[in-house]
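Missing here is one protein chain; the remaining ones are kept as they sit in the complex.
Let's look at chain A:
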Amino acid sequence: MNERSQLLKGILEGCILAIISRETVYGYELAVKLQQQGIDVKEGSIYPLLLRLQKEKLIHGEMRASDSGPNRKYYTLTSAGEASLEAFRQNWNSLKSPVDQLLDRGGS
């Protein structure tokens, strides 16, 4: 994953925001949910992205005790994060079908 493009990183960031907007998750949980969605990335690649999203104040991480005992860092979306997710959604929707069409035509 790491040597692949900025584009993929941007999309992955959008997906992380989307998952966190639905529920509060910790790192491992997030990796599992991405995989359940069929987004197959190296599990570790989420941590640098989580750090970056925190730096940009799009998400907020907090260490607290989990139900099963040990401390875990749980992530929630900030209001800036919601705005960023909305922008991502719009960009994605406006690009999705034209790109699909273009690629389909190219393939036929």
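We take it that a contact is a pair of C-beta atoms (placed from the backbone, for glycine too) under 8 Å apart; a residue touches a chain by one contact, two chains touch by 3 or more; residues count from 1.
Keep in mind that, in the parts below, contacts and distances are computed from a predicted model.
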item: "Monovalent cation/H+ antiporter subunit A", "SigE family RNA polymerase sigma factor", "Pyruvate ferredoxin oxidoreductase" or "Putative membrane-anchored protein" - which is the UniProt name of the missing chain; value: "Putative membrane-anchored protein"
item: Omitted-chain contact residue, chosen from A:Gln37, A:Asn71 or A:Gln90; value: A:Asn71
item: Sites on chain A contacted by the missing partner chain, in the whole complex; value: 1-2, 26-28, 31, 42-45, 47-49, 51-52, 54-55, 61, 63, 70-73
